[in-house]
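A single protein chain has been removed from this complex, and every other one stays in its place.
Entry: subunit A
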Amino acid sequence: MTGPLPFPARDLLEVRGLQKLYPVSRRGMFRRHRIGEIRAVDDISFSVARGQTLGLVGESGCGKSTTARAILHLIDASGGEVRLGGQDLLQTLRGPDRKAELAMRRRVQYVFQDPYLSLNPRWTIAQTLSEPLRVHDLLPRPAWRDRVIELLDLVGLEPHHADRYPHEFSGGQRQRVGIARALAVDPELLILDEPVSSLDVSVRAQILNLLARLQAELGLTYLFISHDLSSVRFLSTRVAVMYLGKIVEIADVDRLFEAPRHPYSRALLSAIPVPDPDRPSARNTLLGEIPSAMNMPAACRFHTRCPRASAVCKAHEPPMEPGPQGSALACHHPLEPPAP
């Protein structure tokens, strides 16, 4: 880039007020009655700067994967806006303009959690990796082979792997193929939906290293979804903590891990095991069960389990308030900020 930008640099991915509601209905005598809705993702906003990684963490069922799939319009969002480099992503993917849709899809790619389910068992690796090239009409057919081998090399696989079938690979190797497939169209943003959760620990580290290397080499931007906090800390620049469909805290990774301000963030982080028998664990165990998504607590959703909850938490929902260095927090009684 030569010279300063003519406009203030924007974040690559901007999500504003994203919502996904599932209606719940009961079959009556003659017709179905709508009896409520599940707010799987409820009005969440965040952004990811180019070349950075935002970690999205939270318990199972808090809406992480729904967020990821709604961003890519794999499920239809109920409300909200997603912008990629300033362009309206959801509108383009919904819209009738197929060329624009494909152009947008090329910029954002998805890596799946389970590498055993995400590759077509009847296709060779070369077929799987060529498909994006065919769909997007990127290269002439004779050039596909070279590109496939290039992609395999990029993710640390050998050229002779191209003609094998998924069942001949280990979980880690399959996940490499999944990543190579996402990279086939030269995307800017990768949505990594628990990419290491189904791998064992030694392989997990290799895949995380691969992701870090690819980010540095290709200037990729990641939205990294995980419930594994150690992986999040390793890969992320910033972290957003989700609880029951809402983001409760966003902060730089070191700040969040060292001094979480939301009581839920602290409880989540204290669940990381510390490999030191002499250090007493400051476990901050939450009491009670996760509330049912059908029967969400009013006002602050965390008040049923929060050690700091007071009357105001049951009456008013805490707004998301911006803090220093792009952090944000939604809590009436936050923990003390770290000493400057």
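To be clear about the criterion, a residue touches a chain if its C-beta (ideal position, glycine included) is under 8 Å from a C-beta of that chain, and two chains touch if they have at least 3 such contacts; residues count from 1.
Following the convention adopted for this analysis, contacts and distances are computed from a predicted model.
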Any idea which of "Na+/H+ antiporter subunit D", "Nucleoside ABC transporter membrane protein", "Sulfurtransferase" or "Peptide/nickel transport system permease protein" UniProt assigns to the chain that's been left out? "Peptide/nickel transport system permease protein"
Which residue of A:R181, A:R204 or A:K246 touches the chain not shown here: A:R181
Residue of A:L72, A:I225, A:L268 or A:L329 in touch with the missing chain, whole complex considered: A:L72
For the chain that's not shown, point to the residue among A:S118, A:Q173 or A:S327 touching it. A:S118
Answer key for A:T53, A:T67 or A:Q109 versus the chain not shown reads A:Q109
Touching the missing chain, which residues of subunit A? 69, 72, 74, 101-102, 105-106, 109-110, 112-114, 117-122, 124, 131-132, 135-136, 165, 167, 178, 181, 185
